[in-house]
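Note that one protein chain of the assembly has been removed; the remaining protein chains are unaltered in position.
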């Protein structure tokens, strides 16, 4: 069940320029799954709304969460100053999360771009945990440059292919360039990243006739489905809104690519 | 010269319920005198204006200031959480201060009420420092109850008479009751406290034909004389405003009682 | 209706009328708007609380004086393109564009959901033409569980002119008197703050027979991304809400309370019980928590508990003793 709680900072470090790795002690972890997110509340009262940040990892004991975020404004700048022992208000777990089970026994692409990469860590972990011999995880991650944060960690769950915009590491280009260059194949795709990347993945999946579960981003206010701020156009009339709009914060953030107009 | 600077907290303790004693390291101290105040800025961006707080003491080396304040709202509540080593933005020194020299060689009343008591400490110190044998300092301090903060310290500079609203210590009543009960006399008065007390002191001084320098309070915004928010009606047309209004933050906060309509 | 209207006329009398029943020592939080009695004055601002389903996970809806629903129209509305929301200093902008499932789904799903709870239902009604409003008002007449209708004539984010009803006194007068002919429940006109003189609007609504007023709706604002050189909202402008607008809202509630006799549902940046009490003292008979639900999903109940604590501490026997007492 969603709750707003006070969590305690276990640790925080800057793992790449302006990208922070924050572990929070909270029992919300017990209910959290890959692809879900939490709302993190700034302390300063001039910035009121929760910052939606996807869950990067859930500690085995269900008592701690990890988020990896980039400084994008006043709120995240404030978070970057959090130190061990500090308290921070969070709300969650929010959203539907990735259907990890859809990856079992299959050749799976985990595709992440930039700050869309963190949720792939927990997803890789969940798929790996339940996987059988037929399950093959291949992570294709797109970065700006040589700061390939989390790529090593993803290596623990399967082969990792890196694409960088400046070509400093791996394939020069984006994740699509990488799968073509390496001639990679999959039966199901899980992806999170910038919209152009998700659009490319959607058309690629359609062309290959495979499912693609993509995690969407949008300006959010309430984060719990009440304000209708963060909607995405849907192919079919949505069960809740009764118009062609689904709420990214609650019906998503993960959608099967074919179900949404992006 | 007035400046806004970052000061470092040397120490803070709660010396009486909701009353805090804060020492700040700042070179503004070198220019500060009794009766002047500083503007203290909250960190939270929802509370923007500086909180005017009078100077309780200036360290001999001119490198530290002491303020004693009561929690009166969100800003002062935030200040009460400051710990050694924390930084806080302050502006000052502000205002004209007390004309300590007017007390030399005279029988002096220092009269303080509640949170108007703190500035009397530095004033007592300044008068005492320059005083000759003919200078007699008598402090008459009014409190709500037995929490007679700073009274002991004032004892170092002269005799202290206490009045408490509940009669738990000294004279039951206010500072005026105390001087009548004790039959005290003075040639000059310096006072800071609530308006009813200052009004009583003004009429007492007029009746005795002695000067009374009183420190006034008012809602302030800029604190430097620009916004004209904190004015007091004056007997004569004011030199600056050219109307019968003086700016408490710059022409005051200390006025000769006869010059202001209170 | 006539009887309800009469009761609704004085902000001071109607709570008294029933407060006798309350037991000693316990503050009487009941309040009345247009003859409808609410167990307490804490409600939700339309559009910030859906129909209660989402926040029911956080707060016990039975605690609320009323749930004011998201605006509902005669047919489903898709609303505006995204981005629809943006944060601003001390608040937010929204340009949802009144996305709603339409009155049919609302009657089948949202009303039955709310009927499960011991709280009053206030339905916010929106439309693009007077007939749209009439259609919704008439459908709602079938539903006795709906206590009050809040007529949204002040949404700044809908092109089709709904806002025009809220910014021209004559237009407000016309739609109000028209809806009074069709409404079974008392109607509460929601006023726009984007006007030169809010009292002129309030008087027009009162003259046209409105039973109550709610204010303020959001204030039109804009945010620009200086790095993209673009409007942050797809709609360019959005309605501003949050603590930043509270002083403007309190001022308007006071002005309206001075100008008309209608009971007022006050809102605009309420985050705490102190904020709510400010609105009550300015003349509101009840208050709505809006954007702050997003910041603190427990805000409604905390505001309610804070009001009760204030009344106990300062020995205020009944809520009506706080309404409009500022001097």
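Each chain gets a letter, A, B and C, in the order it is written, and its residues are counted from 1.
Note that a contact is a pair of C-beta atoms (placed from the backbone, for glycine too) under 8 Å apart; a residue touches a chain by one contact, two chains touch by 3 or more.
The structure presented is a predicted model; accordingly, all values stated were derived computationally and were not measured.
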Residue touching the undisplayed chain, where the options are B:15, B:146 or B:243: B:243
Touching residue (missing chain; options C:67, C:88 or C:319): C:88
Residues from subunit C at the interface with the omitted partner, ascending: 88-91, 93, 167, 194-197, 219-224, 226, 229-231, 236-237, 240, 243-248, 250-251, 254, 269, 274, 277-278, 281-282, 310, 325-327
Hidden partner chain, residues of subunit B it touches: 1-4, 41, 45-50, 91, 218-232, 240-245, 250
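Following the convention adopted for this analysis, only the chains that are shown with their structure count from here on.
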Chain centre separation (subunit A, subunit B; CA means) in Å: 57
Subunit A and subunit C, separation of their C-alpha mean positions in angstrom: 37
Multi-partner residues of subunit B (each touching 2 or more other chains): 45-46
Residue list for subunit C, restricted to those that touch at least two other chains: 89-90, 243
